[in-house]
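The complex appears here minus one protein chain, its other protein chains still in place.
Up next is chain A:
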Amino acid sequence: MSEILSRKSLSPNVFQITVAAPAIAAGARAGQFVVIIPATQAERIPLTIADSDQAKGTITIIFQLAGATTRLLTSLQVGEKIPHILGPLGVPSEIEKFGRVVVVGGGVGIAEIYPVVKALTAAGNEVVTIVGARNKELLIFQSELSVVSCQLLVATDDGSSGRKGFVTELLAEAIKERPVQRVIAVGPVPMMKACCDLTREAGIKTIVSLNTLMLDATGMCGVCRVKVGGENRFACVEGPDFDGHLVDFADLTSRLGTYKDLEKKADDHVCRLLRGKNG
């Protein structure tokens, strides 16, 4: 049971909640995640820890409304409790002094890169942060990221903020400008794949954070398996970070689509429940 201390929407479908979870806050490191069950009948869903405050005993989670279980999570108000939250899970991101590092975030990944950028900067790296979204409205965490980055570059599909185009164009330019020792990409699978294709040619080690399906998320069920370097790896206990040049993105995409057709049915059920509860 963890109380929601604050809650706000960052964009039409992206929400930020801060939760009292002292034990998780005490151990959380960049790149780790929690599993949340927002209601008795809900799924167990993995969500990245976007920030944590050890002194206050809180963690911050950013999530996108993407279906039934996240809809239940958005329905919880300040003062209400999340019935089950487990973490910190996953292997923390590798943080050391690499030199010049480009961190790319797309969609809700923009918030998920925040702790990584913060930790990399604290470790003495020159961090160039590149974020991308469909439009200006969907750009989140801009002030937070600008504080911890050397440079913050923006791309939007419609040109309503920053460069009109894709994050990969900005990444290519950053690499051309001066040598980059490492790239980290967090976001939609096509974005991560495009970044990896680009850096493979340039020979720059690139880490991606994989948001696979998960159930127990503690190394038991095997649903998070993904082919990395030709071998099955398990994102919950061996990830979520992997060497992007070795990830089989087609395998990942196909597995992520397993339940697509049932997601709508579940969401409709939750919508009916919530309408009943509110009306």
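The working rule: contacts are C-beta pairs under 8 Å (C-beta built on N, C-alpha and C of every residue); 3 or more make two chains touch, one makes a residue touch a chain; residues count from 1.
The rule is simple: contacts and distances are computed from a predicted model.
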Completion exercise
Taking the list "beta-galactosidase", "non-specific serine/threonine protein kinase", "Glutamate synthase (NADPH), homotetrameric" or "PLDc_N domain-containing protein", the UniProt entry for the undisplayed chain gives the protein name "Glutamate synthase (NADPH), homotetrameric"
Practice task
Please pick, from A:56, A:97 or A:269, the residue that touches the omitted chain in the full complex.
Solution key: A:269
Completion exercise
Answer key for A:9, A:41 or A:54 versus the chain not shown reads A:41
Problem - Residue of A:86, A:189 or A:246 touching the missing chain in the full complex - result: A:86
Handout entry: Those residues of chain A which, in the complete complex, touch the missing chain
Key = 23, 27, 37, 41-44, 68-69, 72, 83-87, 89, 215-216, 218-223, 225-227, 232, 234, 237, 251, 254-255, 257-259, 262-263, 265-266, 268-270
